[in-house]
Structures are given as C-alpha cells and as structure tokens.
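Right after this comes subunit A.
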Amino acid sequence: AQTAPGVTDTEIKIGNINPYSGPASAYGVIGKTIGAYFAKINAEGGVNGRKINYISYDDGYSPPKAVEQARKLVESDEVAIVFQPLGTPSNSAIQKYMNSKQVPQLFVATGATKWNDPKNFPWTMGWQPNYQTEGKIYGKYIADNLPNGKVGVIFQNDDYGKDLLKGLKDGLGAKAASMIIAEVPYEVSVPTIDSQIVQLKGSGADILVTIATPKFAAQVIRKVAELGWKPTHFLNNVAISVGAVIKPAGPENAKDILSTAYLKDATDPADKESPAFKEWEAFMDKYYPDGNKLDGSTVFGYAAAQTMVQVLKQAGKDLSRANIMKEAANLKNFEIGVLVDGIKVNTSPSDFAPIEQLQMQKFDGERWHRFGPVMSGESS
Partner candidate 1 sequence: MSAVLEVKRLKAYYGAIEVLHGIDFKLPVGGVATLLGANGAGKTTTLRALCGMVRASGDIVFEGRAIGGRSTEEIARLGVAHVPEGRGTFTSLTVEENLRLGAITRKDRRAVAGDIERCFSYFPILKRRLQQQAGLLSGGEQQMLAVARALMLRPRMMLLDEPSFGLAPLVVRELFQILAAINRAEKVSMLIVEQNASLALELADEAYLLETGNIVLSGPAKAISADESVRQSYLGY
Partner candidate 2 sequence: MGRANGAAHPPLLEVKSVAVRFGGIVALAGVSFDLPRGQILGLIGPNGAGKTTLFNCLSRLYQPSAGDILFEGASILARPAHRIAEIGIGRTFQNVALFDRLTVLQNVMIGAHARGRSDYLSDALGLPSVTARDAELRQDAIKLLADLGLAAETHLPVDGFPFGTRKRVELARALMGRPKLILLDEPAGGLNHDELGDLARLIRHIRDERGVTVLLVEHHMSLVMSISDTVVVLNFGEKIAEGSPAEVQANPQVIQAYLGAPA
Partner candidate 3 sequence: MELFLQQVLSGVANGAIYASVALAIVMIYQAIHHLNFAQGEMAMFSTFIAWQLMQWGMPFWAALPVTVALSFAGGVAIERIVMKPIEHAPVLTHVVVFIALFTILNSAAGFIWDFTIKPFPTPFGTAPVLGNGLLSAHQAGMIAVVLVMLVLLYLFFRYTNTGLAMRAAAANPASARLVGIRVGWTTALGWGMASAIGSVAGMLIAPVVFLEPNMMLTILLYGFAGAVLGGLTSPAGAVLGGFIVGVVENLAGTYIPVVGPELKLPIALVLIVAVLVVKPSGLLGRRTVQRV
C-alpha cells in the first residue's frame, strides 16, 4: 500500500476545491478552516505518523474551473483524495470524472440528496444532512403541530431550494397540495426579496418557510417584521448563524423562529461552555486567528475536517484510495464534539450519508433553544 497515489511514508496529499473568489466567496472560509485544522493535526504529529499535505484550489464557483482544478489535483498534484469540494454545480461537474478515475470525492460540501448514491457513484460521498431530510422534518412538524396552517414558501431557485422544497412536501405528505398556498422562488441575482415577501403576505399564509442563504434569509426576517406580519416562521439550517444572519437582521425580529440544527452554535452561551467548543476556540485562536468566530462556516469546516481525520485514522497503514473509501463507508457512531448532542456520524457501504439527523430549535430573541428529539427524515 506504500505505492498508493498521493501517499508516502511521511505524508498524504489531500485536495480541496473552494470558491475563494467570485459570488460564493463567503464559503471560502470552510476551505481555510479545514487547512487550519490540518495544520493543527500536523503540528500535533499528523495521522499515524503522516502529515497531511493539504492542497486547496479556487474554482470561483464555476463548474468548468472546478473540472480543471479537480484534474490538476488528481493528475498533476496526484492527491490521494479530493475532500470537501464545495457547491452542487462544481461537484456535479466533477462527479463523473472522479468516479471514472476512482478517486474519492469525499464528504462534499453541499446538501444535495444525490451524493448518497453508492451504486452509481461509489467514489462520491456527502457529509452534512441533506436538504430533503431537513425539508421533511419541517413538513412533518407542520403536519403534526399546525395541521390547519396555510403555508407560504420562499425558496432559492436552484437545486438546493428545490431539494428542500421537495423534502417539505414529502414531509407534509398528502396534505402538501392543500396546505401550501404559495411558493415563491427568488433568484440569487436579485438585490432584495421585498417583493416576494409582500406577495407571500398577500397570499394569506400564516406559516412561512424560508429556504434561503444567509443574506436573503436576513432580509426575509427583517422584512417580515417590517411588514408587521407574524407567521409561524421556519428558517432553513444554512441560515441559522446568529452572528451572520440573526444579528444583522435584528434578534428581536427573529423571536420565535423555528429551525433545525446539527452543529452547535458558537454564539450560544451554553454551547460555548462545552469542552468541545473550548477546544474549537483554542484552535481558532492558534491556527486561524483572522477567522471570524461568529461565522458558522468555521465550525462546519472544523467538524468536516475531524471526520476526515477519523477516516484516515481508521484506514491505518493502508491509505490506498479504495481503503480510504472503504473506511469512509465504515464510520460507526463517530462523535464530533461540535455536533448537537445525540447526533452521530454513521455510514455503511449502502449509506453514503454521514450525518442524517437534526434537532428542532427555536430562537428566543437571544439564542437558539433546541427542543424535542433528534430526528432523521424517516423517523420522528
């Protein structure tokens, strides 16, 4: 196994693709956090005596560029795996290539449902709970607790938005058609979503489901308050960061918003005191001092990198691509401190969805309170 590509006695090469420039550059923080975490691992002696040589490239959120960078990583840098490439379009673009080259495309940073397809794409695996799962949880919750509600949805008009919307409908089940009285998409190219919110309010909905990225979610929260509208508000998980969404939108405007979580919240006083966050804080201070601790992406990258390290540990001496993939599909109740208590990472050869659970939470005007059981799309 010493001859495995990207692996020597002293190091393993791990590639990554992130949008450091362009419209999605906000997510570049994830790639940087991962780099910082690997630096920490290296400083502490590496994994099984090997240092991680982390090579991260910018694709500007452009699929053709992602293909170029992926090929560069595989053919020129000869990395062992490509870890956490970000964005659905970019991952779609490289998926076929990675699988035909049999290079692990591991723990991709997107919540699309399609990454859990071991039959057709045995070299591609997701990481975070997928959007459909999340949507289903909201749907179930509404069906169970607000059966007479009229649902209005605002969603980002791309696969992420549509995936989540589909989950929501699945969760609502047979009642979906009658309960959802308005579905309003928005394009990422619009400056404001005021018009959409006006439209939704006008529809008479009393439940609002917001499927939006941080900036737009913040706009929704504020506009809803400005309009004096008081629906039961569900906010998707990508936009729950208190620092990056709720604070800018005004915490008072976010009172009583419902959402889900799988990661703990760095801004939550209770979570902050947990040992896992103490560790995280120390890591940030030492290895990523310019990083914004209010930005949830740093926690995300931190947790994802830990998963990667766990896989490497499990793989032991045999760092062949096949074995890495095998171990990635063999995570059993792996715990990450910054994950919500009770949520564990589990995979199997037929289950390429590492994190499948979420817990409902409610914002009290200052912080999120998780409540109820840890749920997956199927159970609860």
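Convention: contacts are C-beta pairs under 8 Å (C-beta built on N, C-alpha and C of every residue); 3 or more make two chains touch, one makes a residue touch a chain; residues count from 1.
If you want to know what made the cut, all candidates are chains of the complex that A comes from, given by their letters.
Worth saying up front: this structure is predicted, and the values here are computed from it rather than measured.
Any copy counts here: identify which of 1, 2 or 3 touches subunit A within this complex.
The single touching candidate among 1, 2 or 3 is 3.
Under the touch definition given earlier, write down the residues of subunit A that touch candidate 3 in their complex.
Spelled out, the residues of subunit A in touch with candidate 3 are 21, 23, 25-26, 28-29, 157, 184-187, 189-192, 194-196, 198-199, 202, 214-215, 218-219, 226-228, 243-245, 247-250, 292, 294-295.
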